[in-house]
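Of the protein chains in this complex, one is absent; all others appear in place.
Residue numbering begins at 1 within each chain, and the chains themselves are lettered A and B in the order written.
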Amino acid sequence: MAKLVVENLTKRFGSVTAVDRLSFTAEDREFLVLIGPSGCGKSTTLNLIAGLEEASAGRISIGDRQVTHLHPKDRDIAMVFQNYALYPHMDVYANMAFGLSMRGYSKAEIGRRIQEAAEILGIKNLLQRKPRALSGGQRQRVAVGRAIVRKPAVFLFDEPLSNLDAKLRVQMRAELSKLHQRLNTTIVYVTHDQIEAMTMATRIVLLKDGICQQIGRPLELYTRPVNTFTAGFIGTPPMNLVPARIQAENGKMMVATDGFRLPIPARWRQAYERLKSKEVIFGIRPEHLRGTREGDIAVDAATVTRLEVDLVEMLGSHVQLTLTCGPERLIALADPALPVKAGDRIPVVFNMDSMHLFEKREPQRRIDAAPAA
Amino acid sequence: MTDRLHGSARRTIGIYAPLLLFVAFALFPIYHMFLTSIKTDRALYNLNLNPLLVSLGALTAEHYRLLFTDTLFASWLMNSLIVSLSSTAIAMVISILAAYGLTRIRFRGAATFGIAIFITYLVPYSLLFLPLTRVVTWLNLADSLWALIVTYPTFLVPFSTWLLMGYMKTIPEEIEKSAMIDGCNRLQILTRIIIPLAVPGIVCATLFAFSLAWNDLLYSLVFISPTEKKTLTVGVLTELIRGDVYFWGSLMGGALIGSVPVVVFYVMFMDYYVSGMTVGAIK
Partner (left out) sequence: MNICSTSSTASMGILPRIKTAWHRHNVSGYAFILPALLVILCLVAYPFVMAIYLSMSDAWVGTEGKFVGFRNYIDLVQNDIFRQTLQNSLVFTFFAVTVKTILGMALALLLNARIRFQRIFRGAILLPWVIPNTMSTLGWLWMFDPLFSVLNWVLKHAGLIQTNVSWLSNPYWAMVSIVTVNVWRGLPFFAITLLAGLVSIPPELYKAAHIDGAGAVRCFFRITLPLLKPLLLIVILFSTISTISDFNIVYILTRGGPMNLTHLLATLSFQMGLSGGRLGLGAAVSLFMFPVLCVVVYFQLKTIRGGATYD
């Protein structure tokens, strides 16, 4: 149980920089999730923390110890791998005992810890089995068990649920969250699955090309993405992002694109004054775009635009519509009872209170209504 | 229905007939060797008898007895065992270390050395026997079994290293990372994790290395001349054929006994054998 501090961590493979001056802190007992698209450096970062790769620069400390140059075994960490990495020639008990016996624990202590971990994970009846005789979910539990018997300062998880089928993944997700509460320890968890990140993390570190994009609580990343990358990465279906221009019209501020012109909510008009005639990126999440039927509209008609439906996907609880908006496509949601088919032109309600604006210039930073202090 | 029957009959002829021909081609020489080794000389050299068969009256163990009483066959057998087992053991230790280093440790020059191993694997061993005689002379090993124990690794090491590299690549890297976190150093990873997991590959490489060493004719012909130091292959070939005099019965008996160890291993580990055969080409 300790705090993990990563400062300016850098890893170069030849001319490629896999991790670039990454800094973050996992507080004691935090469940920190590293997420990003494949090749973003999240697994490399985890390997660096574990000591499986040597950092090119920067430092790592666990608790109050500098561990940057220590051998993995001396870092007081345990790691769970995507393919579980159980030792195929050892039974479950020996798998869990191996790390402890390498560290010279007594037989009795090893036995006690394994019983305890097996109890927590519900694998007491599997201790004499070889890994190949276990199901995917059981292997997963053993891999976790092998980590918890060690009682390390920090747990590292490298996409531990990716090899499980969808149903089991949901179940294990809940179990891992519970386990975290029970063990009360620091976890660094790598995944590419944003649902895992959103559901389990206390905080998320979002990486792209080895560079940290945003660190924050899950809801923070969702509601206040700092750039278009975060906006597009977190949330399914992803946020709609279209190039737009800010125009002043009759004292109102308008967002204009090739497909629509809509007013910015009155409370933000003042703040966005500075953007007049600027090119920006307009962002709005699908759940804030609602497809409706003519005559159904009971909202401020000013935030309604008629758009052509390109594709209708029935998902049961709702309908997902792909709309044509000039050269762009927008995703909107609608009630499943809405009679709509491809080619129709329907009124679409924009919930402008939930809109986002980003700079057009890379890295397309968020533009807040209140300028950053 | 008739069509089916027709089809299956055609299939039988079309597949089993040629297959049996191939089997006959493969097995006939071995059968004939065996027959020769258990026939009396009188039956053997009678042109009027069917050479494909043997009558009960013409059966004899005389040829085998002769091998062990009138020749140094037992010594040759022992020499071959000593040389093949020692050189195989040495080669396996060297190859396991090298294969592990080359597949699992990313050090500068690993790729180049891997290719060098592969190239030496392709170098025909009959290319280098002349300069090797000089090496053997300098080391003062001529006419000693050590000459073979030292030189056989030249063709055993590249082969088994290459084979083991192919095998070790299939062991997931995460297992090794896991062992590292569990507190192993490289040597412990090798002995406690990789070697137990690579057992099939190691068995296979051992099998091949042993057969290669056992089968050598050239090196032992060149490096060893005293009769009592000869290996089986050379002993049988040079001592049982004297000028024009051939002791065919004993010759075939010796050749069969000389094949036994390898064939026994083969029968025990046929699947490993097959995987090892194809690894050079496929991996």
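Just so it is clear, contacts are C-beta pairs under 8 Å (C-beta built on N, C-alpha and C of every residue); 3 or more make two chains touch, one makes a residue touch a chain.
All values reported here derive from a predicted model rather than from experimental measurement.
Asks: Which of B:I38, B:L77, B:I175 or B:V236 touches the chain that is not shown?
Replies: Once the missing chain is taken into account, the touching residue is B:V236.
Asks: Considering the whole complex, which of A:G58, A:G99, A:P160 or A:P218 touches the chain not shown?
Replies: Only one of A:G58, A:G99, A:P160 or A:P218 touches the chain omitted from view, namely A:G58.
Asks: Tell me which of B:L66, B:I82, B:V135 or B:I195 is the one touching the absent chain.
Replies: B:V135
Asks: Mind listing the chain B residues that contact the chain we can't see here?
Replies: 15-16, 18-19, 22-23, 25-27, 29-30, 32-33, 36, 44-45, 47, 50-52, 93-95, 97-98, 100-102, 105-108, 110, 113, 115-120, 122-135, 150-151, 153-154, 157-158, 161, 186, 211, 214-218, 221-222, 233, 236-237, 246, 248, 251-252, 255-256, 258-259, 262-263, 266-267, 270, 273-274, 277-278, 280-282
Simple rule for what comes next: only the chains that are shown with their structure count from here on.
Asks: Please compute the C-alpha centroid of chain A, do the same for chain B, then give the distance between them in whole Å.
Replies: So the centre of chain A lies 56 Å away from the centre of chain B.
Asks: Can you name the residues of chain B that touch chain A in the complex?
Replies: Residues 172, 174-175, 177-184, 188, 193, 196-197 of chain B touch chain A in their complex.
Asks: In the complex, go through chain A and note every residue touching chain B.
Replies: 47, 50-52, 71-73, 77-79, 81-89, 98-99, 102-103, 146
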